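Written out below as structure tokens is the structure these notes cover.
The complex appears here minus one protein chain, its other protein chains still in place.
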């Protein structure tokens, strides 16, 4: 192990350990005593499932943990079924699950009683960004063009891959709001997935589409029917997306992360949190992870437990604001 | 007053269901953003259609029904638990018990008990063959899913 690596790990460890009571600072040597239930709150094949299975595989292959990470699918209600189940298991140090913005958005929409604050943040691992697409022969050369067109004609249809008030809609509405439009001026047309939204864009059935950059990147090679005019990252992305300007470059001060991370059962003991935090930090350094990550087009975005928790609170505030502006804020 | 025929009884039941469905449809909240068709329109249309169809069913003359043949004397002579409707009820209860015990007791034991027990109850008397078949099928499926496809099934009280 290189000095640089262990130093990095030390700082990663220091934060959460400092945060918990002094008594636990010494009880550092916690390790799982049985196999870990590692839950994907969705069916096999989706984003959460891929994260769970990939990380479990890398941890196992690299021999990072003595105990097995058993991938378990608990689909239903966009995660709500799994969250309700996990929330009942307070204090269990052997229960983890994959999380992403829906853990904030679904409760805000009122379809889950539990939100991120009911669970223990472990670590943020990766991120993706949203991307705005138009058809290749469209008149909109830049995001500004599109924003102006929407200003003139609020009926202009923008497709996305999820229900109103969920990820794609929030990402679009937040951008519109930052660009000086009224968030509710977006005529958001929900499709049952980014793929379906893009097909409809190719067929000319909608004017623009917002979806995940990772999902769209396969579509953006030479000869494609669609074109990207803006990405929600803080700086330019790599690969086929290198030519796509960020929102900020186009004068719209807005970024949107489609992050993915790991959370645990409510009130997980601090030493268990520290153990997993360290484990995932180690995992991100392995070659096995690097190759899987690159194949899947993920971008590392590690945050330890405390930082991740603060980030989640911040996200919730940001999302509630957009939802209020849309008039979609429940209760 | 004449007795209601089967279609009239069914018509009344379905009409009641339609009314209940409609009552719920009228409670679906409006969506704050303008939608040309909100979530409640389809349920309302469906509810009224079902009600209308129930009325038509009420007025339709029943054709020959697909009710099983009259229960023969030998069936009636059977003990209560083995009569046809008892079989349906007991099988249903067994399924409920299976669903409730699946997670705490585990997949292998509950499935084995259900398969073996029902075959016995349905009248299969070669218990050795029954046990072997049930055990074989259940274990094969369990191993195929947990080992072969890496799908998690409840272990329950067994160690694997």
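Note that the chains are named A and B in the order they appear, and that numbering of residues resets to 1 at the start of each chain.
Convention: a residue touches a chain if its C-beta (ideal position, glycine included) is under 8 Å from a C-beta of that chain, and two chains touch if they have at least 3 such contacts.
The rule is short, and it goes like this: contacts and distances are computed from a predicted model.
S.K.: Assign the chain not included in the display its UniProt protein name, restricting the answer to "Cytochrome bc1 complex Rieske iron-sulfur subunit", "Aerotolerance regulator N-terminal domain-containing protein", "Phosphate transport system permease protein" or "Transporter".
M.R.: In UniProt, the chain excluded from the picture bears the name "Transporter".
S.K.: Of A:120, A:219, A:255 or A:282, which one is in contact with the hidden chain?
M.R.: That would be A:219, which touches the missing chain.
S.K.: Given that one chain is not shown, which residue among A:36, A:51, A:70 or A:109 touches it?
M.R.: A:109
S.K.: Using the touch definition up top, pick the residue from B:4, B:19, B:81 or B:151 that touches the left-out chain.
M.R.: Going through B:4, B:19, B:81 or B:151 one by one, B:151 is the residue touching the chain not shown.
S.K.: May I ask you to list the residues on subunit A that touch the chain which is not drawn?
M.R.: Its contact residues with the unshown chain are 43-45, 49-50, 53-54, 57, 72-78, 80-81, 84, 109, 111-112, 155, 157, 162-166, 187, 189-193, 195-196, 198-200, 202-206, 217-219, 221-225, 292, 295-297, 328.
S.K.: I need the residue numbers on subunit B that touch the omitted chain, in ascending order.
M.R.: Per the touch rule, subunit B residues meeting the hidden chain are 6, 10, 14, 21, 24, 28-29, 31, 33, 35-39, 42-43, 46, 49-50, 53-54, 56-57, 60, 63, 65-69, 72, 75, 82, 84-85, 87-88, 91-92, 95-96, 98-100, 102-103, 107, 111, 114-126, 129-130, 133-134, 137-138, 141, 145, 149-153.
Keep this in mind: only the chains that are shown with their structure count from here on.
S.K.: Which of the residues in subunit A end up touching subunit B in this complex?
M.R.: Interface residues on subunit A, with respect to subunit B: 44, 70-73, 164, 184, 326-328.
S.K.: Which bits of subunit B are touching subunit A when the two form their complex?
M.R.: Residues of subunit B touching subunit A: 31-33, 150-152.
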